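Down below is the structure, laid out as structure tokens.
Heads up, one of the protein chains got dropped from this complex, but the rest are sitting where they should.
Our next item is chain A:
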Amino acid sequence: MTTAAPAEAAPHKNASGSAEQTPRFRRPGRIRRIALPYLLLLPALILELLVHLVPMVIGIVMSFKELTQFYIRDWGTAPWTGLSNYQVSVDFDAPVGEALLHSFFVTIAFTLLSVGLCWLIGTAAAIYMQDTFRGRGLLRALFLVPYALPVYAAVITWVFMFQHDNGLVNHVLHDQLGITDKPSFWLIGDNSFVALLVVSVWKGWPFAFLIVMAGLQNIPKEQYEAAALDGAGMWQQIRRITLPSLRPVNQVLVLVLFLWTFNDFNTPYVLFGRTAPQAADLISVHIYQASFVTWNFGTGSAMSVLLLLFLLVVTGVYLLLTSRGRKTADV
């Protein structure tokens, strides 16, 4: 019963080469063994090809075509336009490019603020809740609720709270506290950026909390005890032991938060609808609008490709910086 591979383990194309070492099994299953990892990967490979690679190639091809609504039914016949979609997208003096650039900066500002606040609140909460106190378990469960709620249900509630006439926010700020002299609009105009940020932080910080909490469990207790013996106070312990120990966790956390926030579509879409107000015009919604509202898929694709290139560069640089930091820290 030492069969190494399942019955359907026919030799696979890619199986040549790659010498497997241990001749532990005497059976002629060598080829099968080499083929096995590929067979296991096959479903994932096919799906990755289907949902990622093929659409991406098509997306890139689309970005070189004049793809307006007339060609949607049969996009292959749309005329080539070379780089003109890209030229339109990056011509920052013309309306389309100018709007894209604006949206890009809004997204950057929004992402930095949101990720920063999520990280700060999540880390503070996780550190404060490290030792046991009464009600800790309940509080912990409560804090995870915003993360667990489906985006649209949570964001719709915020939409209700931000309503001009019957919303809680204006009721509290204007009627009850008298901070503003008249009820403000939150979902249009400049305030929309604040509204989006609040909702994004409310929804996002529990993820940071969850990850940091798990990271804290890996810090050995002895380190704190040794520090306490040396006379380090609570705050010093947090600064000298807790935060440095969390570094590897934070590096992954910040990258993931950055990518998720930067690419977030669901929150602004539910908050504002198909067209976001200027001040909160995040790039995902902007591209959506360019493609599905003004029906210019070619330009939309070019913008997507540019966005992807930007994300690749940012992630690459980030990984390079953090891995170098890790190396020097080890020495």
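As a working rule, a contact is a pair of C-beta atoms (placed from the backbone, for glycine too) under 8 Å apart; a residue touches a chain by one contact, two chains touch by 3 or more; residues count from 1.
Just so it is clear, contacts and distances are computed from a predicted model.
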### Task
Name the absent chain as its UniProt record does, using one of the following: "Carbohydrate ABC transporter permease", "2Fe-2S ferredoxin", "Formate dehydrogenase" or "NAD-reducing hydrogenase HoxS subunit gamma".
"Carbohydrate ABC transporter permease"
### Query
Any idea which of A:Ile31, A:Ala99 or A:Leu144 touches the chain not displayed?
A:Leu144
### Query
For chain A, which residues touch the unseen chain?
1-6, 14, 17-18, 20, 24, 33-34, 36-38, 40-41, 43-45, 47-48, 50-52, 54-56, 58-59, 62, 72-76, 121, 124-125, 128-129, 139, 141-154, 156-158, 160-161, 165-168, 170-171, 175, 202, 210-211, 213-215, 218, 224-225, 228, 233-235, 248-249, 252-253, 256, 259, 262-263, 265-266, 269-270, 283-284, 287-288, 291-292, 297, 300-301, 304-305, 307-308, 311-312, 315
